[in-house]
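This view holds just a subset of the chains, kept in their places.
Every chain is named by a letter (A, B and C) in the order it is written, and numbering of its residues begins at 1.
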Amino acid sequence: MAVDYVPTGVPGVDKILAEKGIPRGHTILVCGGPGSGKTTFAIQFLYVGATQHGESGVYVTLEEEPSDIRTNMSKYGWDLKKLENEKKLVFINVSPVRVAPSERGLIQIGMKEFRLIKLLEAIKQGVKDVNAKRVVVDPVTIFTLQYPDEVERIYAMRDLMRDLRKTGCTNLLISELRGTGWEREHQFEEYLAQGVILLRTFLRGSKLVRVFQVEKMRGLAIDNQPRPYEISVEGIEVYPAATVYK
Amino acid sequence: MAVDYVPTGVPGVDKILAEKGIPRGHTILVCGGPGSGKTTFAIQFLYVGATQHGESGVYVTLEEEPSDIRTNMSKYGWDLKKLENEKKLVFINVSPVRVAPSERGLIQIGMKEFRLIKLLEAIKQGVKDVNAKRVVVDPVTIFTLQYPDEVERIYAMRDLMRDLRKTGCTNLLISELRGTGWEREHQFEEYLAQGVILLRTFLRGSKLVRVFQVEKMRGLAIDNQPRPYEISVEGIEVYPAATVYK
Amino acid sequence: MAVDYVPTGVPGVDKILAEKGIPRGHTILVCGGPGSGKTTFAIQFLYVGATQHGESGVYVTLEEEPSDIRTNMSKYGWDLKKLENEKKLVFINVSPVRVAPSERGLIQIGMKEFRLIKLLEAIKQGVKDVNAKRVVVDPVTIFTLQYPDEVERIYAMRDLMRDLRKTGCTNLLISELRGTGWEREHQFEEYLAQGVILLRTFLRGSKLVRVFQVEKMRGLAIDNQPRPYEISVEGIEVYPAATVYK
């Protein structure tokens, strides 16, 4: 069967993705440090999808308030409220309830059930509500941290990814990088995801350089070289022909 | 809705913050090592706010005594007692009681409840007392260390940040950096905060250089390059046009 | 007794393997990071075996769905479905059942029994079904993670390797590398396997370079130098005469 591709809409990125985009239906991990533009990248993906490709989006937020995201993204001229009113975008806020404190910490199992099952239910409802083709979960880090056992964590992430696939949507999972530097430990999510995009920052001489890299994209012959990117008032732009020196 | 910005008043910093300042109502993490001027930065933020912008401030101290802070800051010519008398500044000392020792260590749960709920109550009272627009919590490190479970710690920090937002104030949370060096592990607070400012020290050749960097500032296109700063008898000054070599 | 060799079919690799291939019946570990082409290497090994050497193959997948693998591999022009229909390839999907969540995590012992015994049963059945000469298990990482005790883990891996040997097939076990960089910790599987192939990625100046290395191949005088490789629309190609600079 022929593979369909979803243009990300982020300038320079689709060129790197073999001039195509993300294989439709795939789940991609977007990893970056604080201030690397992960949320900007994800919203840009949904915004361009909704305004230029007729693809509605679901934004699942596990940490930030939707109202904050709306305000922060307004600096790029992206009117998210308008998209929401037009049923082209829906926010799902999965952690607004204050957790009842207990002596033994959070009621772990209950939380987990909530997380995986309720999370998926909410996503499916959102997808149905706006007939979404694109989904973002931001960040998955808090989701995975809830499984202290490593094997259980891997299975939970695999299950989430499989269920996301079943929606037929193209999905971005936002992941927080802990370490800095060129050499690092791979996170297990990078193996499970069908694609991995890295947004990192390095110091070269006296200058901090933002570096974009497609580490992995199953089903696509990609350019995996590190490329510089910038965050301007128009959002993220990657320079697919420029090189990054160590 | 239009975003309002709060000038920090620290020479050079507002230029780096897009010539504006911190988005009003945001909670910013200020991370630094011992002797990096974290407290000086925070007091300077409150002092300039109170004396030049008509914005009163609340200073929550979890480690140092208010009397020590008053004395130490007098070297910059900042008369904090006068500000306090004029109801432009209030100190909240949240850890003056000696903890009753028990065989199993501190009475953890009681401490936690005290921390989060009492801390917020005290902050709200302080904000009300001086009609504050700026809040500092110095340091949050001791607050987060009390939650041994990582997920619980993230939720506690998220809750603190959300409740601080509800006061309408612009807030600085002071955080202690453990590691030195350009490559380091990101702390989870950096992902939760709406902005992150780093105050670090590096050795270049024979000289120790102080380095200021805005790692992240949601809702603002900032200069994220590392810039040198100094601590003189007039407080902290950042040089926004100078470069720092590795 | 004379040793027989199995050509891998991956361009450049057999030249490195003393112009021969993998000693027949051996179990080889293929270690690589995300996006390094581990699955491509393994499928190429089975595909060439089936189409050019008359050797059927079994592909045991512990993470990815067979349907995804079929689709992803189609970009290389490899029609796996056709091979399956011709009884030259069979997929074994050993983790499709959703794990019943319990308060204490996965039912560990039950899982283990399933893993080792059922896994071997399934492999033997697959080998019998297509009269296979080549077997791939992708990845073994999830298998080993299920044994928290290090000694038990080593014995489980040794048992798996010994039982794989008894099938008479030549086997590739895919392993996920956690660390990046030239200096790393060896994984215990590298000592147990009869051969170890590394697929890694390093940054040289401004360029990311893919590096192939046969770290170990028992019973064969191999070229153990690191060699560059590429992933193109024709699959993996290693350049056995080219050098890699640090």
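Throughout what follows, a residue touches a chain if its C-beta (ideal position, glycine included) is under 8 Å from a C-beta of that chain, and two chains touch if they have at least 3 such contacts.
Remember, predicted model here, so these are calculated numbers, not experimental data.
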Worksheet item: With 3 copies in place, how many does the full complex contain?
Response: 6
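Just so we're on the same page, only the chains that are shown with their structure count from here on.
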Fill in: Touching both chain A and chain C (chains)
none
Worksheet item: What angle, rounded to the nearest 5°, describes the rotation that places the Cα atoms of chain A on chain B?
Response: 60
Discussion item. Mean of the CA atoms for each chain, then the mean for all of them together: which chain is nearest?
Written reply: A
Response to the item:
Note: chain B sits from chain A at a C-alpha centroid distance in Å of 30
Worksheet entry | chain B and chain C: spacing of chain centres that average the CA atoms, whole Å | 51
Worksheet, complete the sentence: chain A residues touching 2+ other chains are none
Worksheet entry | Residues on chain A engaged by chain C in the complex (per definition of touch) | 1, 3, 109, 112-113, 149-152, 154-155, 158-159, 162, 182-186, 188, 190-194, 196, 213-221, 224-226, 243-246
Fill in: chain B-touching residues of chain A, taken from the complex the two chains share
33-35, 63, 65, 68, 71-72, 74-75, 95, 98-99, 101, 103, 105-106, 139, 141-142, 145-146, 176-181, 201, 203-208, 231-233
